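All protein chains but one are shown in place.
Right, chain A next:
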Amino acid sequence: MSDEFGSHKDVSENLPSAHGAHSGDAVQHDPFANPGLPPHEYRRQDIDEKAAKHSERVVAGLFTLSMLGTIAFIACFVIFPVDKIVYIFPFGHVSALNFSLGLTLAVALLGIGVGAVHWARTLMSDEEIVDERHRADADDELRENIRQQWITGARESGFGRRKLIRTTMYGAMALVPLAGVVLLRDLGPLPEDKLFHTLWAKGKVLINSNTNKPLRPEDVVVGSLTFAQPEGLQESDEDFQQQIAKAALMIVRLKPEDIKDKREAQWGHEGIVAFSKICTHVGCPISLYEQQTHHVLCPCHQSTFDLSDGARVIFGPAGHPLPQLRISVNGDGNLVALGDFAVPVGPAFWERS
């Protein structure tokens, strides 16, 4: 039997031109020859009916366990209210329903899985069988046959001869997908100058995002980070998410002498400065403020901006400073914007100069 598939010659025929390959005459004496498939070894279950019976009982037991698992699953579904929380060590407080359903389902499934695998391993014939492989490519005769069929077909179509038809067909096929492309046009509006503007405008009052009250200079204390949004913007507005994504503000109060950037000081009010809260890297909102250094940190990729120096980037992947909003105080003593941001907020893009 081993001759059929065991001889080493079979292997070396397929080997590349190898140095040191054992080939040619040496085959008979090849010390590394493929010994061929070893004789099949019987398992205990193959010869001992008692062992086989035992395996059978184990498999049947596992399938029965699975049935019990499913019944338990249904029972848990009925018994546990969906909102019941229980404490289970070491998982902590968990939903009783989720926990019990998951585990009973696991038992139901694992019972089948382990049972089937055990069955295959102990009771089904494990004798290895040899099968032939066949090359994927055709022999010369078939190749020639197909070539002829192709040539005949091509000739009958006249595709090569009638150039006019060919060219216009290519043209038609190339154009027709354009219809599909055009249909995508209304996926969204054109960018125009949308990314260049926010809701901020001259005279808009800064509203504290937490209290929803107008922000007054005396509310902004040294060392704290205050978030603000434009007056009139309501959470219930249709376009609230789009607007807040651009207009969110971050206000800090610095000692005027700490501000290194002259323009920054001018655009602020008595040391109170307002910057865009939207990171100039890829647009996360910035949330961490270190009062000693006046650094703010973006939690997404750790870009760090120095708020005492024009919000310049001092660390991380952001490519330009946070835009500053010019603010002042109006007649009511509230902080107001003196206009929109001078540059687009958020991530950079091609049209940004």
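Everything below uses one rule, namely that contacts are C-beta pairs under 8 Å (C-beta built on N, C-alpha and C of every residue); 3 or more make two chains touch, one makes a residue touch a chain; residues count from 1.
By our rule, contacts and distances are computed from a predicted model.
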item: Listed names "Cytochrome bc1 complex cytochrome b subunit", "ABC transporter ATP-binding protein", "Fe-S cluster assembly protein SufD" or "Phosphate transport system permease protein", matching UniProt entry of the absent chain; value: "Cytochrome bc1 complex cytochrome b subunit"
item: Listed residues A:97, A:207, A:220 or A:322, member touching the removed chain; value: A:97
item: Selected from A:109, A:138 or A:151 as touching the chain missing from the view; value: A:109
item: Hidden partner chain, residues of chain A it touches; value: 2, 5-6, 8, 10-11, 13-22, 26, 29-38, 77, 82-83, 91, 94-95, 97-103, 105-110, 112-117, 119-121, 124-133, 135-136, 184, 187-191, 194-195, 209, 227, 229, 235-236, 241-242, 244-246, 248, 277-278, 281-285, 287-288, 299-303, 313, 315-320, 346-353
